[in-house]
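Yeah, one chain of the complex is gone here, protein chain that is, but the others are all in their spots.
The chains carry the letters A, B and C, assigned in the order they are written, with residues numbered from 1 in each.
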Amino acid sequence: MSIHVTIWNEFIHEKKDESVRRIYPNGIHNALKDQLSSESDFVIKTATLDQPEHGLTEEVINHTDVLLWWGHMAHGQVKDEIVNKIADRVRKGMGIILLHSAHASKLMKCLTGCTGSLSWREQNEKQILWNLKPNHPITKGIGEYIVLDKEETYGEPFGIPDPDECIFLSWFSGGNVFRSGWIKNVQNGKLFYFQPGHETFPSYMNPEVIKVIINAIRYLKPLNYIENVDSIWQKEPITS
Amino acid sequence: MSIHVTIWNEFIHEKKDESVRRIYPNGIHNALKDQLSSESDFVIKTATLDQPEHGLTEEVINHTDVLLWWGHMAHGQVKDEIVNKIADRVRKGMGIILLHSAHASKLMKCLTGCTGSLSWREQNEKQILWNLKPNHPITKGIGEYIVLDKEETYGEPFGIPDPDECIFLSWFSGGNVFRSGWIKNVQNGKLFYFQPGHETFPSYMNPEVIKVIINAIRYLKPLNYIENVDSIWQKEPITS
Amino acid sequence: MSIHVTIWNEFIHEKKDESVRRIYPNGIHNALKDQLSSESDFVIKTATLDQPEHGLTEEVINHTDVLLWWGHMAHGQVKDEIVNKIADRVRKGMGIILLHSAHASKLMKCLTGCTGSLSWREQNEKQILWNLKPNHPITKGIGEYIVLDKEETYGEPFGIPDPDECIFLSWFSGGNVFRSGWIKNVQNGKLFYFQPGHETFPSYMNPEVIKVIINAIRYLKPLNYIENVDSIWQKEPITS
Partner (left out) sequence: MSIHVTIWNEFIHEKKDESVRRIYPNGIHNALKDQLSSESDFVIKTATLDQPEHGLTEEVINHTDVLLWWGHMAHGQVKDEIVNKIADRVRKGMGIILLHSAHASKLMKCLTGCTGSLSWREQNEKQILWNLKPNHPITKGIGEYIVLDKEETYGEPFGIPDPDECIFLSWFSGGNVFRSGWIKNVQNGKLFYFQPGHETFPSYMNPEVIKVIINAIRYLKPLNYIENVDSIWQKEPITS
């Protein structure tokens, strides 16, 4: 059975900044699409900010099982109307993966009630992601830890709700720790936040990072959609 | 040390509907204020929808430690701007108690990411609230259960995030169960949802219901406010 | 890929009590085995208290992916040594389903630290199990609720840890509510407690109850076993 994956990317850094373009010449969305194309059951679309409706028409949203989201500079340009449609679909069952700087996206706030605040630093620090759940579907094939030689540093306190499942905790050489991978159930859907992926480092070329994303897509795939997320008038007692 | 409590009420049913006015002649907000006035350390204000800024100016919000919220018919009339100011204050540490039909308020959605959907029925059913946490500050002085002879029936599935603490589970004579009292941490603040309080029943005259609300106010009072809930540029490693 | 399921039953009521034997002539374990035999990938064994090592030799335990446990009168006769071997295997990844009166088993206490205390009553009451998680693998194919016309009443407060996932909440006609289905992660394994199944009622003939058990077996199947659950001397820093 197919999983319909939509990869959304803001797609600005890659056009503006030569150093980013060198790593992701066709954009982060296409790099991710290439990496995920190994999975024959994934039906993959991409969408970007500059497209009409940011590439996320109702048609697209309603045929997406798991949405990946990468944004950074232009969180404020994402239309509230689109955010609300996505959030509504998550509440019905769709999975959503917020990548890296999406910690500060409108979707994070809308789906968790929190700002996703953190402390950050760009100093090419080494990162080690420790695997807290070696028997979890998301860490299938991942060992004790993943090492990224250089990443942007993100640090606690992370302004998020208490996660329902905390999967990766990270160490950064400059002294910070960070909850890098965690699940929050949002009504009938699941949100997975996964921190690696600053635009100036090739983290989405890392096979272990990709393995986590592939595993997460499978884990977040809804079994079914609960179309009604409104209150219901249950006229009669159900005891008789 | 004082606790600054603000009781917000939509205050419409009481003006429109004689049967409600008979129970709450001065409005639900004033009934609650009277009940809470036993607590000498509570400094209590009230506010209503029809006041300028719904009675919730920045001055008021910024001097509130715990906000009580009762709304039903007019959720849509509450201005987004006010909702956002309240949510911002909760993220910094303020406590918020969403009462009864506030399950469907803008604040529920904004603070939890979920719709608060449920099933409901008005048939004067008996309700029993079972106390799951007999050693919790919120159930101080409460026995095994609270009985309400008549309440509006609310039933699962309740469209909420997995609670951080689940305190009351309810039984309704018509066959429904409901998570009637639970805590969700929202960044630095706490949200307590508490279900009793349909406008046509005198639940806020019930001494046990009031005891729970008083206990909850004490439990939700912030120790301090974390003023910065935005991301921070931490320029230097903190290892040296 | 096969799932190795072992069904353990105390197997005393069925031999002593005619009214139980009429429902489960070959014992609860064989009734469950029959019901699960629809699943072609399940490799099913049974084991009972009166067998050597209660039928749970190391060989059997080490080839079990998910263990079902039904006990009631003879919790005290289960040898600590066997309990510890089972608990050790759960910590490494095995799934365990504690059925009905196993709330008071040695395994419950050993795996959760809690006594599993509750209140109970045998009055042929009607039970309604409400489905809190309509998009969860364990509720696949289950609607809003399951009705059991007669069951033993179990009531809160239930002396358990805060569940990691709460899936079913029950209503009993006599006024009680109960957390009837929930998951607790125990190191690398998962424990599912599922309440229906008093020996004097045919609850394990109910197709929806069986569907939940089948779903739970699939959900609890470990991806892999983490053989080392002891502390490790990590001699060298892992930064170089």
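One rule holds in what follows: a contact is a pair of C-beta atoms (placed from the backbone, for glycine too) under 8 Å apart; a residue touches a chain by one contact, two chains touch by 3 or more.
If you're wondering where the values come from, they're calculated on a predicted model, not measured in any experiment.
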### Summary
By the document's definition of touch, the residue of B:Ser19, B:Ser40 or B:Asn224 touching the omitted chain is B:Asn224
### Task
Give the residue, chosen from C:Asn62, C:Gln77, C:Ser119 or C:Asn224, that touches the chain omitted from the document.
C:Ser119
## Note on the structure
Out of B:Thr6, B:Thr115, B:Thr153 or B:Asn188, the sole contact with the unshown chain comes from B:Asn188
### Query
Which residue from C:Val20, C:Leu67, C:Ala104 or C:Ile210 sits in contact with the chain not drawn here?
C:Ala104
### Message
To test your reading of the contact rule: which positions on subunit C touch the chain that is missing from view?
### Response
87, 91, 103-104, 110-121, 123, 125, 153, 155, 159-162, 164, 173-176, 184-187, 228-239
## Note on the structure
Interface residues of subunit B toward the undisplayed chain are 93, 126, 128, 134-137, 140, 145, 164, 173, 188-189, 222-226, 238-239
### Summary
Listed in rising order, the subunit A residues that touch the chain left out are 128, 130-134, 144, 155-158, 162, 165-166, 169-172, 175-177, 179
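Going forward, only the chains that are shown with their structure count from here on.
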### Task
Calculate how many whole Å lie between the centre of subunit B and the centre of subunit C, each centre taken as the average of the chain's C-alpha atoms.
37
### Query
What is the distance, in whole Å, between the centres of subunit A and subunit B, each centre taken as the mean of its C-alpha atoms?
32
### Task
Could you list the positions in subunit A whose residues touch two or more of the other chains?
164, 173, 238-239
